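One protein chain omitted, others in place.
Up next is chain A:
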Amino acid sequence: MARTPLLRGGVAVAIAAALVLAAPLALDQYAISILIRSFLFGAIAVTVDILWGYCGVLSFGQATYFGIGAYAFGLAVTQIGLSPGVALGALAAGCAVSALVAWLIAWLGFGPRVTPLYISVITLVEAVIFVQLIYSGGDFTGSSSGLSGFDTFDVSMEGWFRIAGLFLLAAVVLGAILVRSDAGRLLVAIRENEQRCRYCGIATARVKGVLLAGAAVIAALAGYAYAGYTDVIAPDLGNFQFGTELVIWVALGGRGTLYGPAAAAVLIDYASAYLGGTLPFIWQLIVGLVFIVVIVLMPQGIGPAVASLARRRPRAVAPPALATVADAEVGGDAAKPAIAVAGLSRHYGSLRVLDGIDFTARAGELVSLVGPNGAGKTTLIRCLSDGAERSGGSVAIEGTPIGRAAPEACVRLGLGRKFQAPNVFETLTVADALRIARARQERLSPWRRAQSIALPAAARLVLQATGLEDALATEVRHLSHGAKQALELAMVLAMQPRVLLLDEPTAGLTKGERTLIGGILTDLVRRHGLCILLVEHDLEFVREISSRIIVLHQGRILLDGSVAEVTGSELVRSIYTGTPEPAAA
């Protein structure tokens, strides 16, 4: 499948590059001078699209890095003078400062328990601070009027045109390679369901931080070139108005398409230069009105709307082949309990949902957690897999206390968690979802798609049993509720956990599928020595597969014993049927 699209892509890039190189011969000087700027803006729009359109990070701060890159050149040349060493040093400094600032912004914006809107807020603040710093820089930064007329590179207008055009082309091509790669799928997965990514053991905050820093460096490069070309630096290169203009271009061109934002940025900026001079306010007004209309009526943007008129749906990509990885010996350290919980509590204000929970579970045990609705079963699962959740007590996975560790760190200790409601990636294909689940074992390539996915036998059995093996190229949102449940279970098994937390894994599956999955689970426990903690309502199912049962009632452990002990218990029966306890009667 790789040959033809690759060839077609290569030809398209070659033609585009040839056009960029030849265009100065056909264009007048004014058009060339404007397009240089438009191309650079287009390249930043591409980075905004990767951040926002693909990864869901709405940043208004890309303009700020453009400003930092521009000031790095302008200030270095004004203060020290132009030489190759200074030019290179300024380039390195502009990129480094941008990356560092972006890293700081990521640390602030992607911290634990920070709302998703916060990154947009902090990037707005970032732009405001940038402008105020320039204002307060006095003669050094040229304050509000900026600096101009400094020495710059001896490059002709045509030369700058070719540099800027190839820079934009490179941004689009590299961006396209990234978003089509396995790592690019991860960006979409983070946008779709960041929580699930973290429970696949992926440190999403770091991924987004790296992406933000990379995008900042590209914007800084564009700013550097802009300062070199125009010979002018001014505070409005980095203000939030420009930052929002970039977002508007991306929305108009079509977020998540790369070519749309690039085209929109170039076309709108180019048109602005012509119309903005003669009809400045009308032009701005038109852009604003079109923006509102596009957001309300065609949220996908103009690019995809035009493209959908021109061609049919893209061809389905052939799904990758499945392979089986050898099961690692996951027996674990039998001396240490797989899960050890002591004095665990969880309260919301004065409401105590869990209180004084103590239990241990060993490798080779399948412990079922039962109890009526509201007993605290799901809360307990949450407290075991996210260190920040519990209010008191301790949890250790295979002897290592989880402390306040984030879910991705708990997963690295060997934990796997299946959520109660299917928690998957709606717009990814089944194969992509499985690949994300395997990301910790097999690095996701940032430039290509792997041809096969190696899964452990248990995950493959689930896929086979539920027919998902024939639906690898299907987008997850088209699956039934039961199939999504099965997919999530397969994803969790694909991570090869040693301790498995399953919250109603078979809800929505048929009787036959349940029996099959029950068999797979007991096999994992008996043959591979996993420890499974299972939340289930179907007591029949529980009785068949459990080695032990814990009964939770009103946030406390009521009973912890063998299957026979628990199912024979008068107490348990009274809780489930609601008949009063004999003692109380």
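In this text, a contact is a pair of C-beta atoms (placed from the backbone, for glycine too) under 8 Å apart; a residue touches a chain by one contact, two chains touch by 3 or more; residues count from 1.
Basically, contacts and distances are computed from a predicted model.
The complex includes a chain that is not drawn, and of the options "ABC transport system ATP-binding protein", "ABC transporter amide-urea permease", "STAS domain-containing protein" or "Cytochrome c oxidase subunit 2A" the UniProt name matching it is "ABC transporter amide-urea permease".
Remark: the omitted chain is touched by one listed residue; of A:Gln284, A:Ser308, A:Thr324 or A:Thr510 this is A:Gln284. The chain omitted from view is touched by exactly one of A:Gln132, A:Ser480 or A:Ser562, namely A:Gln132. By the touch criterion stated above, the residues of chain A touching the omitted chain are 58, 108, 111, 113-115, 117-118, 121-122, 124-125, 128-129, 132, 135-136, 244, 247-248, 251, 281-282, 284-285, 287-289, 291-292, 295-296, 299.
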